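In this view, the complex is presented without one of its protein chains, the others remaining in place.
After this line comes chain A, so read on.
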Amino acid sequence: MKAIDYRIERASDVAGAVEALQADPFAKPIAGGQSLGAMLNLRLAQPECVIDIVGLDALKGLRIESDEMVIGPLVTHARLEDGRYDDATGGMLAHVAAGIAYRAVRNSGTIGGSICHADPAADWIAATAALGATFDIQGPDGTRQVAARDFMTSAFETTLAEADVLTAIRVPALGDTARWSYRKFCRKTGEFALAIVSGVVDGQTGIERLVFSALDGAPVVIERAGLFDELAEPDARQVLLDDDALSISGHRRALHAGLLADVIADIRGTA
């Protein structure tokens, strides 16, 4: 199918994008277009106006600021996959990026677009929650920060208001001895995952975090997860997976169970 007739406005800066979004309640920002483009073609999205933010330098690039990485929302998956930047996550960003879709999609799709689109199976939604990231958001009332774990509210729903723009993704640096694992199950390479489990353990900061994702809604984040003690036992893992808070339905529970065992093996270094 073809998209409905819409117009495109190029934003000249972030404030201008916010203003344009505020002026038209049926306007939407567009970054890499790799999710919105498909939604437009399928007419699942029917905006009157699309605000093109892809030229905004303030939303590009990637730097380390004291103890965190500050990633511009327009950084593409391919750029992260190629790893030619100062990395404070011990390779986790590159690993996650390489597993998203296909190279032709990764060359255009952005980390910010993926987060704002908030597909329950999106990789950056899960990975930024596991890394304990924080998002900078600019809107009509100024700027604010939201923790990754609080950002997504349900499938394709976030705390972004209509005229808000995501302006940065802040990822805390992992310590030298930190360990991470990111596992997902896809029926076919590059397809959205049916199950995602990720773990991050950092002795220096005392983080021991476990994330389940590709659920019905937002990811579930468990702090002090007991990856080294309780969860070493299959029985304890089953109790966790059966917990209503996770609400993993039917056959997916078996997929998450398998991935959880792999994550624990990765983190304990027994994989």
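The definition used in the following text is that a contact is a pair of C-beta atoms (placed from the backbone, for glycine too) under 8 Å apart; a residue touches a chain by one contact, two chains touch by 3 or more; residues count from 1.
The rule we apply is simple: contacts and distances are computed from a predicted model.
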Query raised in the report: For the complex's missing chain, which UniProt name, "Putative ABC transport system permease protein", "Benzoate 1,2-dioxygenase electron transfer component", "Fe-S cluster assembly ATP-binding protein" or "Carbon-monoxide dehydrogenase small subunit protein"?
Result: "Carbon-monoxide dehydrogenase small subunit protein"
Report summary line: Among listed residues A:Arg103, A:Arg144 or A:Arg224, the absent chain is touched only by A:Arg103
Query - Full-complex contact with the absent chain, from A:Ile4, A:Ala23, A:Ala155 or A:Ala254 - result: A:Ile4
Report summary line: Only one of A:Asp13, A:Asp52 or A:Asp262 touches the unshown chain, namely A:Asp52
Query - Touching residues on chain A - with respect to the absent chain - result: 1-8, 33-34, 37-38, 40-42, 50, 52, 54, 78, 101-105, 107-108, 188-190
